[in-house]
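This view holds just a subset of the chains, kept in their places.
Labels run A and B following the written order; every chain starts at residue 1.
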Amino acid sequence: MGMIGGGSNAFIGAIHRLATNMDGLIELSCGAFSSNPDTSRESGRALLLPENRIYASYEDMIVNERSLPENERMDFVSIVTPNFAHIDPALTALNNGFHVVIEKPMTFTLDEAKQLQQKVKDTGLLLALTHTYAGYPMVKQARSMVQDGTIGKVRKIYVEYPQGWLSTLSEKEGNAQAAWRTDPKRSGKSGAMGDIGTHAAHLAEYVSGLKITELCADLNIVVPGRALDDDGAVLLRFDNGATGVLMATQIAAGEENALKLRVYGEKGSIEWQQMEPNTLLVKWLDQPTQVYRAGQGYLSSFAKFNTRTPGGHPEGYIEAFANIYRCFAHTLNARLEGTTPTPEMLDYPGVEEGVRGMAFIENVVASSNSSQKWTSFKI
Amino acid sequence: MGMIGGGSNAFIGAIHRLATNMDGLIELSCGAFSSNPDTSRESGRALLLPENRIYASYEDMIVNERSLPENERMDFVSIVTPNFAHIDPALTALNNGFHVVIEKPMTFTLDEAKQLQQKVKDTGLLLALTHTYAGYPMVKQARSMVQDGTIGKVRKIYVEYPQGWLSTLSEKEGNAQAAWRTDPKRSGKSGAMGDIGTHAAHLAEYVSGLKITELCADLNIVVPGRALDDDGAVLLRFDNGATGVLMATQIAAGEENALKLRVYGEKGSIEWQQMEPNTLLVKWLDQPTQVYRAGQGYLSSFAKFNTRTPGGHPEGYIEAFANIYRCFAHTLNARLEGTTPTPEMLDYPGVEEGVRGMAFIENVVASSNSSQKWTSFKI
């Protein structure tokens, strides 16, 4: 793996490295960790990379790596830069035959997303999108149970994502992550909806198997002095007639990272919370609620495939992140070895989800600016 | 107290009697328990009332009780009939000098509510509205902490009320409560929003001290064959600029009575759930979340006034209900004795809240029928 972005002090780059280390399937072999060559060099050294695999730019990296013998060069790039700097390295990598792992939201605009989608199609290469929360085993279990009809036809979806870390103007107080996330030039058209609303929307669609068809959004800038939404709520309509509510806010004082999903069907419902990720509540019309737990024998093959420890030994966020990479790595290995990946291996978010995520952002912003109640979900 | 409605098999009448019994302040002295005189008689006998205080109609009761000597007759009526049958007995009682306790929603229409408001004003009599959830001590504590500025200026409110008891067409299967709640002729313009959405809206306004000024509603009939909404969500704007989301549904399979309120301020936030009512979570920007608990010495005078047991001895729904009656009874006693009730005694919902509740219903229905995003909250 060659990393693009993720130099010292970058939150998400460090997480990607923890996640790729875990299972011994992926090796960080090179990197262009910053648009500042000095920062890149320092970061690479801190990661004990050989000097000749630390690059001053992603262009250098891709060119040089391509010139290495096949069994020595990186297999794929991992792009962990701010949103505005996703598309160029992604296209360059694909154009040079490298597979891509990329942070969400996938690009800066929907147009870029569609461009990337076309490129993936044209090259036939793999692209994984790190919608981390789809990597949790109990999310997989929820998806299995919704999709095999266990809870009946879906009627209602609530998905909420309250955070409190932007309750103050921390982007003016030296918080680097806050700085780029709240900056339209680096983040895109939306703040909170782009950063965490996309996670919530993806989770709802992923678990339910439904697609959003219409939405009614109210985005707000709550903290004065900010240029992008830091709060919002969206009413949803899905393609089977179900409705939903999506809430995403970064000004909910005292909240950490409280992503929660509830899907109600005709026969029962599921509830999952990211901060207690190893538990899935399954509720029934006339029977006691059941507490499904990670690591247990009664779970689906998808849940089991994404678990490393026995019941009661909690796995967390890094493991969920690692699951995305692990599925991707298994799929990539299968391709390299000419074998067929299992459905469990193939179950990671990709370019389609990236396009829908970018469309979600653009549609939500359009709806929020409209005085009409409902906006069709356009791609 | 004279009860109007609440005959055998009526859920809420039985609850009112449990609640009024509890503190030894109120005595059920007579009743007209049903529009069917036989049912009324049977119900009264089962309650061990003397024959001459069991009435065939509320009109009979009010006339006869008025003719009794002052120290023998009932002090007030409690109206626990379906919504359509609130206004007439309420006006009759007030016209005859009796105070009123009345179930929510207060009336069948907003017009009726305003008529009742005028009558209360004209007669100078007391009216209490049983918004039960406002009776919980930790709701009082939340209100105290929001209103004294402890969590700072309110920015965001989430209030949700998922139930599952109308997930099937139980009104066709002999469920009497379901039958009238889903019947526009008895329930009014709205089903779920009228029944539980009003509770949620009241709770949000009561705790925050804010007023809804605009809303954007999406009401749904999820179970085929039903005439009124059984599900809905509302985006809210409040008079201080805060926004909110209200969710009320009765088709959430597996949910019991899961009313939950979150109020986010600039400095912190509060979270309360009806199903664990003795706990109030108070969250902070940079300090550990605090778990406020009923019965503790550090609580506000309003919380303490509405508590009977020491910490760790849970009080519940009946106690919350009893608190509305208890505050009302203390206020009434003060009036009878010519003393001044304390602010704690006066803190029960009344006719203003009833008018706002009816306005909420009408505005939500209007908004749901509109293609415009925002509807002004009109009274």
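We take it that contacts are C-beta pairs under 8 Å (C-beta built on N, C-alpha and C of every residue); 3 or more make two chains touch, one makes a residue touch a chain.
Everything numeric here is computed off the predicted structure, so don't read it as measured data.
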Assembly size in copies, with 2 chains present: 4
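Here is the rule we go by: only the chains that are shown with their structure count from here on.
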Inter-centroid spacing, chain B versus chain A (mean Cα positions, whole Å): 43
Residues on chain A engaged by chain B in the complex (per definition of touch): 151-152, 155-156, 158, 160, 162, 164, 167-168, 216, 218, 220, 222, 231, 233, 235, 243, 245, 247, 249, 251-255, 262, 264-269, 282-285, 289, 370-374
